[in-house]
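All protein chains of the complex are present and in place, except for one that has been dropped.
Now for chain A:
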Amino acid sequence: MISHKFVLNRACPILIQCAQAHRKPRWFPVAKSKIYRIPKRPQLSEEERLEILRITNNYKTQMRAVRKFYTDDMVKEKSTLESATSEMSQRLEAEEWQRCEELNEKWNKQIATEREERRKKELSEMEDFALARMEAIDREKRERVEKASEQIKREKELSETFISREKLEEAIDYALANPVDYNYAIDLKGNMHTGRDTPIQYENKERVQVSSN
């Protein structure tokens, strides 16, 4: 920067006006003499604070009102413009929608009737199924009763041969009088040889003797 003195001392003084701000550039650090300086907070009196608050609020309210006025104005203008151009299309759209709704109602009604029919069919099917199941259960019960009664009959018939307390002595006597020997043997031809006292008849006696020795 050219100093003021230099300008005055020139042979042909010219006026130079510098457009740049007279301060140090942004990238310069804090000056050494100011490095630990803490600026004092501005002290506002209570009255002054209230006054500033009032003024600020007034300003904000007025600005908001102005902004809103212009916004509303714009919206109104836009809507009138739109309605003028698209009133026809809107009516067309409404008609179209009406048509769609009618179509939908028709479809819904058709489905409702179909569903009623289906429900009736399903109900009758369910009834048939329930009836068939009940019949099957009845049949099974009947069969079980029959089976049981048959078994009882059989058991009754058998019970005549059972040995009761009264018949015990008699049965013992009978058993002692008629001993049964189950100790028998069957040869290859299927003949039964009863009794444990039956003598064994060998074909070759010598062989037996040799084997016994």
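In the analysis below, a residue touches a chain if its C-beta (ideal position, glycine included) is under 8 Å from a C-beta of that chain, and two chains touch if they have at least 3 such contacts; residues count from 1.
One rule holds in what follows: contacts and distances are computed from a predicted model.
A.B. asks: So one subunit is absent here. Using its UniProt record, which name fits best from "Ubiquitin-like protein ATG12", "GPI transamidase component PIG-T", "Guanosine nucleotide diphosphate dissociation inhibitor" or "Small ribosomal subunit protein mS25"?
C.D. replies: The record for the missing subunit names the protein "Small ribosomal subunit protein mS25".
A.B. asks: With respect to the chain omitted from the figure, which of A:Q62, A:N104 or A:S149 is a touching residue?
C.D. replies: Spelled out, the listed residue whose C-beta touches the missing chain is A:N104.
A.B. asks: Any idea which of A:I52, A:L81 or A:A112 touches the chain not displayed?
C.D. replies: A:A112
A.B. asks: What is the set of chain A residues that contact the non-displayed chain in the whole complex?
C.D. replies: Touch set of chain A with respect to the missing chain: 96-97, 100-101, 103-104, 107-108, 111-112, 114-115, 118.
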